[in-house]
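Below is one structure, written out as C-alpha cells, with a few remarks after it.
Just one protein chain is left out here, and the rest sit where they should.
Chain nomenclature is as follows: A, B, C and D, assigned in order of appearance, with residue numbering initiated at 1 for each chain independently.
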Amino acid sequence: MTLNIEDLHQIAKIEQDTQQGFQHRINVCVAAGCLSCGSGVVKDALAREVGKRGLDNWCQVKGVGCLGLCTAGPLIALEVGGRFYQGVKVADVADIVEALGASPVDRLLYPDDSAFFQRQLRIVTENCGRIDPERIEEYIAESGYEGLYLALTQMTRQEVLGQVTESGLRGRGGAGFPTGLKWTTVAKTVDSTKFVICNADEGDPGAFMDRSVLESDPHRVIEGMAVAGYATGASQGFIYVRAEYPLAVKRVRMALSQAERMGILGNNIFNTNFSFNIKVRLGAGAFVCGEETALIASIEGRMGRPRPRPPFPAEYGLWEHPTLINNVETFANIPPIIRHGGKWFAGIGTEKSKGTKVFALAGKIVNTGLIEVPMGMPLREIVYEIGGGIPEGKRFKAVQTGGPSGGCIPQQFLDMPVDYDSLMQVGSIMGSGGMIVMDESSCMVDVAKFFMEFCMSESCGKCAPCRVGTRQIYDILCKITAGGATTEDLATLEDLCDLVKHTSLCGLGQSAPNPVLTTLNYFRDEYLAHIHDKKCLAGACKTAKEVS
Amino acid sequence: MGKTLTIEPISRIEGHGMITVTLEDDGSVSDAKFHVTQFRGFEKLCEGRPYYEMPSITERICGICPISHSLASGKACDAILGVHPPETAILLRRLLNCGEYIQSHALSFFYLSSPDLLLGMDAEPAKRNIVGIIEAHPEIARDGIRLRKIGQQIIEFISGKRIHPAWVVPGGVNAPLSAEHRDAMLQMIPEALAIITRTLTMFKKSLENYREEIATFANFPTLFMGMVDADGNLEHVYGKLRIIDAKGHIVVDNIDPADYQNYLGEAAENWTYLKAPYYKPLGYPEGIYRVGPAARLNVCNGCGTPLADQEWAEFRSLERGPVMSSFFNHYARLIEILFSIETMEKILADPALLSLRVRAIAQPNFLEGTGCVEAPRGTLIHHYRVDENGLMTWANLIVATGNNNLAMNRGVLQVAKRFISGSEEISEGALNRLEAVIRAFDPCLSCSTHALGQMPLLIEFRQVDGKLIRTLQRG
Amino acid sequence: MSHHPKGKLRTDLNPSRLLTFKIDDRDVSAREDESILEVARQNGIAIPTLCHLDGLSERGACRLCIVEVRGVAKLLPSCVTFPRQDMEVITNSERVVNYRKKILELLFTERNHVCSVCVSNGHCELQNLSVELGVTHVRYNYLYPEHAVDASHSRFSVDHNRCVLCLRCVRVCDEIEGAHTWDIMGRGITSKVITDLNQPWGTAETCTGCGKCVQVCPTGALSEKGKSVAEMIKRRQFLPYLQMMRGRQEESWQK
Amino acid sequence: MKEESATPERKSASAKQPPEDHRLRMVNRTMQLYRNQSHALIETLHAVQESFGYLEEGVLKHVAGTLRVPLSRVYAVATFYHSFTLKPPGEHTCVICMGTACYIGGSGAILGDIKEKVGIGSGETTPDGKVSLLVARCLGSCGLAPAGVFDGEVAGKLSPDNVIDKIGRWR
Partner (left out) sequence: MAKIGLATTWLDGCSGCHMSFLDLDEGLIALADKVEIVYGPLVDYKTFPEHADVTLVEGAVSSEADKKNILNIRARSGVLVSFGDCAVTANVPGMRNRYPVEAVLQRGYVENAEPPLAGSGEAAFQVVPQLCPHARPVHEFVHVDVFLPGCPPPPEAIFYLLQELLAGRIPDMRGRTRFGA
C-alpha cells in the first residue's frame, strides 16, 4: 500500500469528523506520570460511566499523552470548555460525567487561567495531551506526515537541508550543534549506506522530555527521522530508547508498526523511490550512551564506551558508515519546520537560539511538570509564573539546568533569558532540558556531590582522568560535606575539576566538573562554611561536628 | 599509692618501644614492662600475594637485617618448591649473610651502643651519640663507619644494592657473582680484620668498667637457643637449632626448623604489640629463653674458624656455664664479626663460587614451607602456607627480637629494681640504664613488630587506678 | 575489538598526500595518515604514552599523549590526531606537562602500586613515566581498592592491583592472537580486566597460553609466574613482526 | 569496591538449561530475529533478563556461542549496563529513583533508612531472598518526587516511613 496526499487528507477528514461528532471529549492523561497516580483506572471508570449512561455517541473518553502538569495527576482535560480537573479519583467519575455540559465540578477544577498553560508555546508538544498516541489516525488528523509528504514529493534533498538550516534549529540533546550543518555533513558524504539515529536514551536524572514526547506523540519523531533520512540519503533509522521507559517503548513500537502498515515507512514511501525503515534498540542503563560514539557502540552490541572524535559519526559512524544522530526533541521539531518553513521557525526565539525548548520543571517548585517555552524567556518567568514559585514560602536558591553536565544558576541571574549562549555564559548548559529548582533547604555542596556521584558511576572508565578523577572529586566532596576537609582539599578539588574538564576523552568527563565549578563559583560561602565552621548552611549535611 | 614511670621512646635501638615501671607507695619498683608500640601486620598483608614475592616483601620488615629476612623467606620458598638451591647459590647466600653480620653488628656496636660504653652510662645525653663519638674518639668512630661500610659494600657487590636488594629468590639467587666483585671483596678483608682486632682488644680492656651493668643486664638463668652446623659449630644460615639450659646442658638438639611449632609457642599480651615466644614444654612464661649473639656462642661447640675460635674460648671462660649476662651480647657481637670475616674469606676461596648455576627453577610442590636463619639479633623463622596457585594464604613470622621478649622484660625489671628506689629523684643514669639493657639485646623492633616509630619521652606517675598524678619530661 | 579510526574507511585521510607542519617549532613532514605521535617519534620528539603500543590499535584513552595545537582550545591526544598542513603542535608546554603529571598521579592512586616489591620494578612503564615526568609524589589520596591476584594460570598471573586499564592485553589478544580471552568488565572506577566469563584465568577455555598479553602489559599486572621482584622484563619484539606477518599471510590466502 | 565474583554454580547452568527450556525460547527467538548477528547482543541480553529474571551464566554461554561473540565480551557488556544483573532477584523488587528531583525531594534519606532498617543497599537482596533493592537514575516521574517502583507499580511522593512500611508488608 502506498499513500498519496489525498489518502492522507482522507484519513484526516474521517478522523476529524468522528471527533467532531462528539459533544464532549474527555482527555485523560495516560503518560507515565499520571498513570502512576492511577489515571488508567480513572480512564476506564470514565468510559464505563459514560457507557452506563448510554452517552457513548455524545461523549468520547480517550487516553492522551502528557498534559504537562505532572504534580496535579491524574489530570483530565475537557476539550470543550477547556477545563482541567486535577487529582481525579474513581470516586469523582460520576460527578464529572454528571457535570458535562453543566457547571464544572469546582472541587476538582484546576484554575485554567493559570500561567502554567498560558505562557507556554507548544510546537514540539503541540499534540501532547490532545491526541491518542496509540492511534496514527489522530496524528494524521493534526497534519501528521504532511511534512514528510511535502519533503518527498515537492522538495529536493537540498531544499530540505536548506529549510532545516534556515530554521536555525540547534540540537536539543545538549551541546546545541546546528542541526542543518550536521545534516548537511552527512548528506555530503559519499557512501551507499548511511544511518539516522534518534537518541532517546534520556539519561539526565531529572529530565523526562523525551519520554513524554515518545509517550504522547511518537509519530512526530518518526516523521522527523524519515525526513532526515530523505535529506541525508539514509534508508535505515534506529531509535535508541531507554529500557527504563517501557511505555515509551511500547508506543514507539506500536507507532512504527502502524506507520509501516500504512506504508509511511518501508519501500517507496508515497510512491517515491525513497525507502526508509526504523528499528528500535533498547538502551540498557548507561548515561554515557548519550554520547554519540558510545551510543553507536551500544547499537552495535558493544559496551557504550566513547572513542575519540574526529572522525565524527557524520563521517564515520554506525558500522563505520556516515550516521546522523539527533535526539527526540530535535526530530520532533522537524515536521512543523517542513510544513511551515524554516523562516517561520526562525521567527521564534532569540537571535542565536531559535524555536522553543521543552523543559522538565521539577524540584522545589509549585508546578512540576513538562513545559515548552520560546527560547529567550527569562528564567524568572519560568520559575515564578509558569512554575508558580517556590512552595511553603521558602526562599529561591538556584536553578540547575543541563543535569550532570550543567550548572547551578543563582538568584542574580533570574532575569537572564534562557537560551544556549546565556546559559553557557553563566557556566551552565541548556542540556536536554532538565530544570531543577532548589530552595534554601538545598545544600549546594550536597547537590554538587550528588551530580559527581552520578558522573562517577556513569563514567565508562575508558579514559584515566574521568575514571579516576571523578572518584577523587567525589571523595573530596564527601570529605567536605562530612566536615572533614581543609582549604588544601578545596584547592585540590579545583585542580581536579580543571584536569578532568580539559583532559577527558568525551563530553561526559569534560562536563562532569560543571556542577562543582558553578557551585564553587556562586556558592563558595557554602563550601567554606563546611570547611571552616564544619557547618552546613542549608542544614542538609550531617557534618562531623553536628553529629557529635 | 602505686605509680608508673614511663620511658618513651627508647632511643638508639632499631625501633619504637616504651618502658613503664610501676612503683609502690614507698617508691620501690613492683613491676616493669617493655612495650612495643607499633604494628604493621606483615603476617596478614602478604596474604593473597604470590609466594615468590615474599623474600622482597619481608625484606621490608627491617632496613637493618633485610638480608636475614630474605634468606629465611627464600628458604621457606625453597621448601614450598621442594628444591635444594645449587651449591653456588648456597655459597652466595652465606656470603651475603657475612656482609650483613658485619654491617649490622657494626651498627649496633659503634653507632648505637659505643656512646654508652665509651662515654659512660652517665654521660650528658646531648653527647651520647655517634656524633659525640666522632668528636671524642674519632679513630674509633672511623673504624665503626669503615667496618659497617665494608659490610654494606659486600652486600652491594653480591646483590647490586645495599638495602632491600631483591636478590634472594625461591630456588637460589637471581644473579651470579662476577670475578671482579669477588676480588674486590677479597681486598677488603685485611682492613676488616685489622679493625675488628683493634676493637676486640679495646673492648676486652674496658670490661672492668661495666661491673654493675654486667651484674644486672638481664643476668639471670634462662634457656638459650641458636643454630649450629652438623659439627655443632656456630652457623648462621644452614644449620639446625639447639636449645641449652642455664647450666649449659643440651635440652634439645638437631631441631629441624620446620618443626619449630613443637618447641616454640608465642603468647600475646594486651600491653605490647610484640608477642612473647616461649619454650613450649616448659609453658608460658616459664619457658623463657634467649637468642642472639651471646646465646649463639653459648649453644655452639665452637666457631669453626681459627681466630674466632680463640676469641670464643676466651668468651666462654667468663663463666663456668653459659654466659648469663646479656651485657655480653656486645662482646659476642664483635666475635661474630670476626667469625663472619673469616667465613667470608673461606667462601671467597671456593672455586665453585663463580658458577653461573645459581637458581633451581620449579613450580610449587608443597603447600607449606618454613625457613629459618640466624639473624644478627637471633633466630628468625618464616613459615608460609600457599594455595594451589602459589598465593599466600597464611604466614607466621617469629623474629629474632621476639624470642628475647620475655628476657627483655625481665631484664628491665632487674635494672629497675637495682637502679630505682626510694626517692622520686631518678637519675639520668638510671633512666639510661633502663634503656641500655634493652639496647644490649639490640632489639630490632622493626622486625619484631614489623614496625618502628618514636614518641617523646614521658615519665608518668600514675595512681594504681591509672589516674595521672604528675608528668616529668626529659630531653 | 577496537574500532580504530585509522581504518580503511576513513575517507578524509589520503595516505599518499604529504604535508608539512610544525612540532615544537620544528618543521616536519608527514603523510596525512600518520598520527602526530608517529611523526613526533620519527623526528626524535618524545611524547609519553601508556595505552599506545606500536602494533596495536589506538584507544586514545590514557590521555598522557595530549598535545596543544595552536589555535585549538582543546588538548588533543596525539595518538589519534592527524596533522594538517601548517598545523603547529606543541608537545611540551607547561600546561600539558602538568596535566600529564596529574593524570599519571591519578593512575597511581587508582590501584595498589607498590613499586618496591613489584616484579616489574625497574622495568615498568608507569614507574618510568613517573621519572620522565618528574613525579616524586602523588598529590591525590590513594584509593586502596580491594583487588586480588589471579594465579590460576599455570604460567602467568594477573595482579589487578597493578593494572592501569590500558587494555593492551585485551587488544593484543583480540587483534594479534585472535582469541579475545580478555575483556573489561564493569565501568568507571570499578572496571576490571577479565578472562572469559570473569572466571579464573586458568579455567578460561579460550586462552591459548601464548603469553602475548603478559609481554605487552606496561606494568607488573601481568607477569610470568615465578619471576621475582624486579625480574619481569617484557619482550615485545614479536609484536610489529607478527603484525607484519599476519598481514602477509592474509595476502597469500587471497591468492 | 567488591569484585563481582564468578557465580559459584558455574557448571550447573548449561546442563540445567537444555535448549528446549521454555525460557530459552524467547531468547532464541530474539537472536533469530537478528539472524544471530553479533550486534543483537544487548537485545538478547534484555530477552534473557526478561525470561530468567537475571543473566544466568549458562545462558550467557549459549548466547555467546549462538551470536559468535567472545565470552569475555558478553560478560563485559552484561556488566557494563546497569539494567542487567547477574544475580537472581528477590521475590519482590523495590526501585528507588535517585534522579535529581527525587534526590532534592529526599530519596537519599529513603535509601539511608532502607539500609538502616532493612539492611540492604542498592543491588542487594535481603538474606531471606524476599526483597531486592535497586536504584534508578531517573524514572521520569519527577513530578511525583520522590518516586519509586514497587513490584512494577510506580509510587510517588514517597517518605522513609511509607517505603519501610511497603517493604515491611512483603516480609
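Following the convention adopted for this analysis, a contact is a pair of C-beta atoms (placed from the backbone, for glycine too) under 8 Å apart; a residue touches a chain by one contact, two chains touch by 3 or more.
Predicted model, so just to flag it, every value in this text is computed and none were measured.
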Touching partners, among the displayed chains, of the absent chain: B, C
Considering the whole complex, which of C:14, C:42 or C:141 touches the chain not shown? C:141
Full-complex touch with the removed chain, picking from B:30, B:129, B:301 or B:355, is B:129
Of the listed residues B:21, B:91 or B:107, which contacts the missing chain in the full complex? B:107
Extract the touching residues of subunit C with respect to the undisplayed chain. 108, 112-118, 121-122, 127, 130-131, 134, 136-139, 141-142, 144, 146-147
Per the touch rule stated above, subunit B touches the missing chain via residues 8-9, 11-16, 18, 20, 35-41, 43-49, 57, 60-64, 66, 107, 111-112, 115, 125-126, 128-131, 134-135, 138, 141-142, 145-146, 148-149, 152, 162-164, 265-273, 275, 284, 394, 396, 432, 446, 451-457, 473-475
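Just so we're on the same page, only the chains that are shown with their structure count from here on.
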Return the distance between the CA-based centres of subunit A and subunit C, expressed in whole Å. 39
Euclidean distance of C-alpha centroids - subunit A vs subunit B, Å: 73
Where does subunit B touch two or more other chains at once, residue-wise? none
What are the residue numbers in subunit C that touch two or more other chains? 1, 148, 184, 186-187, 189-190
Enumerate the contact residues on subunit A facing subunit C in the complex. 189-190, 286, 288, 297, 302-303, 307-308, 310-311, 315-316, 320-321, 456-465, 467-472, 475, 492, 495-496, 499, 502-505
Where on subunit A does subunit D make contact in their complex? 32-33, 35-37, 69-71, 73, 202-208, 211-212, 243-245, 281-287, 298-305, 360, 362-364, 368-369, 400, 403, 434, 436, 438, 442, 447, 450-451, 454, 458, 460
So, in the complex, the side of subunit C touching subunit A is made of residues 1-3, 5, 7, 9-12, 59-64, 66, 74-75, 77, 80, 99, 102-103, 106-107, 109-110, 139-141, 143, 164-165, 184, 186-191
